[in-house]
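Of the protein chains in this complex, all but one are displayed in their positions.
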Amino acid sequence: MSTVTTRADSTVVRPWQQLVIIWALLLTVPFWLPLLGGYTAIAGRVLVMALAAMGLNLLLGYTGVLSFGHAAYFGLGAYGAGLTLKYVAASTPLAILAGTLLGGIAGTLFGLLLVRRRGVYFAMVTIAFGQVCFYIAYKWDDFTGGYDGLRGFVRAPLDFGLFKLDIAGNGTLFYYFVLFVFGIAVGLQALILKSPFGRTMLAIRENERRARFLGLPVEKHIWLSFSISCFFTALAGTLYALLNNFADPLGLNYVMSGNIVMIAVMGGMRTFWGPLVGAVLFVMLQDYVSSMTTNWMFFVGTTFVLVVLLFPRGLMGLLQRKGAGS
Amino acid sequence: MLQLVLFNLTNGLIVGTFYVLMALGLSLIINLSNVVNFAHGNFLAIGGYLAFVLTPFIGFWGALLVSPFLTAILGFVIEKVLIRHVYTRNHIYSLLLTFGLGFILQDICRYIWGPSPLPLNIPQSMSAAVTPDLFFITWYRVFMVAVVIVAVAGLFALLRYTRVGMRIRAGTLDLETVSALGVNVPALRSLNFAVGSFLAGLAGVLAAGQLGLNPNMGDDLIMPSFIAIIVGGVGSLTGTLLGGLLIGVAAALTTVFYPSASEAVIYVIMAVVLLVRPRGLLGEEGMLS
Partner (left out) sequence: MTSKLTLTKRRTFLTATAAIAGAQFTGPFIIKARGETPVKIGFIDPITGSLSALAVTEVESAKWTVEQLNKKGGILGREVQLLVEDSANDTGTGVQKAHKLIERDKVDVIMGDVNSGIAYAIMGVTAEKKVFHVVPGGHTDPITGKDCKWNVFRTCNTTAMDAAAVTGELVKKFGKKWFFITPDYAYGKTLQENFVKNLKKAGGTFEGDMLPIANADFSATLIKAKAYKPDVLLNNMGGAAQLNCMKQFVQFGMAKEMALGGALYELETLRSVPKEALTGWWVFEWWWNQPNVPAVKTFVDAISPAIGNKKPTARHWMAYVSIMAIKLAAEKAKSLEAVKMAHALSDMELPPEVSLSPNKVRYRAGDHQLMSDIFVGEVQQAGAGGPDDLFKVETVVKGEDAAGSAEDTGCKINWPA
C-alpha cells in the first residue's frame, strides 16, 4: 500500500517511511498516550473521525466534489449498527455490516439525485439531505429513540469459536479492534485510488471538462465516487456507535458534517493521510479547549477561519510543499 | 374545519414572509458571490441583540431602524476582512469559513449577553390582537408582514432601478462580462453582502420582538431559509420569495392535520421538488450547475 498523492515523490519522508511511522505510532497508542496525559477512548475517537474524513476525502480531495452532508451517512451507519445490536442480534460484525450497508445504500440513492448538480447547489442539496436523515432519526421516537438518542445496546465481544475477544469490557482491546477495521478500510481506499477508477477520479478533479471530452462518463463516476465515499463514512459511523454504545441524532446534524469536512481540510485534503492528521489535531483541540474554557466555540471557529485563510492545504499539504521546495 | 384551514393559511403566509426575509438575504449573497453564508443565522442573532442594546436608548422603533444598518456594517467589514479571500477558491473554503464564523459570532453573543433567553420589549399596543375574531393576528404580526413587504419591494426596486442594483443583477448572470465592462466587482460584492446582512439584521429584530433572544436563535431559522432557496431555485430571487411563502403555508397547514410533522414537511417538499423539477421552481437551467 503506498501513499497516493499527486506529488507523492516530493515529500520529505518517503511514502514507505511515512507508513512505518504512522503505523508504529498507531499500534503503540495505549503505551504512550497516557504518558502524555491522554486516554485510550480519545484515540478511538480520533480513528473514527479520521476514517469518516478519509471516506469523505475520496470525494472531496480525489474527485473534487464537495459534500457538506456526510454526517447523514456517518449517523445512518451509527444507527444501523445500534439498531442491529438492539433488535437483531448481539453481534458486532453483523452490526458493522448492517450499519455500513444502511449508510452506504442511502448515500448511493441520494447520489442519484445529486450527480447532475454542481458547486454551491450540490453542497446545499447535500446539506438538506443530511437534515432529512437527521429529522427521521429525531422524529421516529419509538424506533430510534428520537431526541434522546438510541440506547439500550452494547457492543458484543468477538467470538471466534476457539477464543473470545472481550472488546466490550476492555478499552484497549477495543482500540485495537477499531484500528484493525481502520487498517482494512484504509487499505481498500488505497487500492481503489491505485485502480484505473481512481485515476479517473483524479482526472475529473483536475479538469472535468477535459474528462468529459475524453468520453469519460463523468456523472457515473461522480456517482460511484459519492457512493463509495458514503460506504466508508458509514463504516466509521458504525464504529462511533460501538465506541459510545449509543447513537445520537446530533451525529447526523450538519454541524457534524462541517466537522468532518474540517478534519479533511485541516490535515490536507489532497493527501492520503491528511484526514488522519486532521483528526488528531481536531479531536485534541476540541477535547482540551472545551475543558479549559466555556468559550471553546470561539476557538474552534477561529481555527476554522485561520485554516481556511492561512493553511488551505492543511498540515500535510504544507509539509509536502516544503518538501517540494527542498 | 374550513375556518381552521383558512386561519392557518393566513398564519402560514405570515410565517412565510418571515422565511422570505431571511432567505432573500442568503439568496442575494449566493447569487452574486457564490457563497453559502452559514453564518447568516448568526447575523440575524446579532441584529436582534443590537436591538436589545439600543431599545433602552432609542426605543423599539429606533432600534428597528438602526440595528439592521449596524448589522449591515458588520457584514460589510467581515466581507472585506474575511469572505473576499475565498471567492476565487473551491466552495469548500467559503462554507468552512462561514461555518467557523458562525461559531465565533454565536460565542460572542453568548459571551456578551449570556446563555439565558432575553426578551426584546415591543410597544404594549403592538401585542394586542387586531380583532377578537382574528385573535391570532396581533398588530405586531401585521406590522411584521408590512415591514417584510416594504423591504422586499425596496429590494426589488433597488435591483431593478438603481445602477448598483442593475450591476448586481448583471453580475449574477455573468460576472466576467460585468467585470470586463469596468465595474468594480469587489466593491459590488461587499455592498451586496452588506445588503444581505441588512436583511438578516432586520429579520433578527423582528424575530426578537416576537420570540425573544438567545444565542442559538439563528440556528433554528437557517434551515428553512436553505430549503426556501432550493425549492424556489438557486439563482432566482422571485423563486426564493415563492419558496419561502410555500414552505410557510405548508408548515402551518400540516399543523392542522399532523402537528409533529410540521418541521418535516418542508423537507418533503424539497425532496419532491428536486425529484420533479431538479433546478427548483423558478431556477434557470444551467444556473450554477
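Chains here go by letter, A and B, matching the order in which they are written, and residues are numbered from 1 within each.
Simple rule for what comes next: contacts are C-beta pairs under 8 Å (C-beta built on N, C-alpha and C of every residue); 3 or more make two chains touch, one makes a residue touch a chain.
Because the structure is a prediction, the values reported are computed rather than measured.
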| item | value |
| --- | --- |
| Residue among B:V66, B:L118 or B:V142 that touches the chain left out of view | B:L118 |
| Selected residue (touches chain absent from view) among B:R110, B:R167 or B:R279 | B:R110 |
| Omitted-chain contact residue, chosen from A:A89, A:I184 or A:M284 | A:M284 |
| Where the unshown chain meets chain A, residue by residue | 34, 36-42, 45, 138-139, 141, 145-149, 151-152, 154, 169, 171, 240, 243-246, 248, 250-251, 284-285, 287-297, 299 |
| Residue numbers in chain B that touch the chain omitted from display | 4, 7-8, 11-12, 14-15, 110-111, 114-119, 121, 124, 127-129, 132, 135-136, 138, 140, 210-212, 214, 216, 220, 252, 255-256, 259-260, 262-263 |
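To be clear about the criterion, only the chains that are shown with their structure count from here on.
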| item | value |
| --- | --- |
| Rounded Å distance, chain A centre to chain B centre (Cα mean) | 32 |
| Contacting residues of chain B [partner chain A, same complex] | 30, 34-36, 38, 82, 85-86, 89-93, 95-97, 99-108, 110-111, 223, 226-227, 229-230, 234, 260-261, 263-264, 267, 270-271, 274-275, 278, 288-289 |
| Chain A residues touching chain B - in the complex, by the definition given at the top | 60, 64, 66, 68, 113, 116-121, 123-125, 127-128, 131-132, 135, 139, 258, 261-262, 265, 269, 295, 297-298, 300-305, 307-309, 312 |
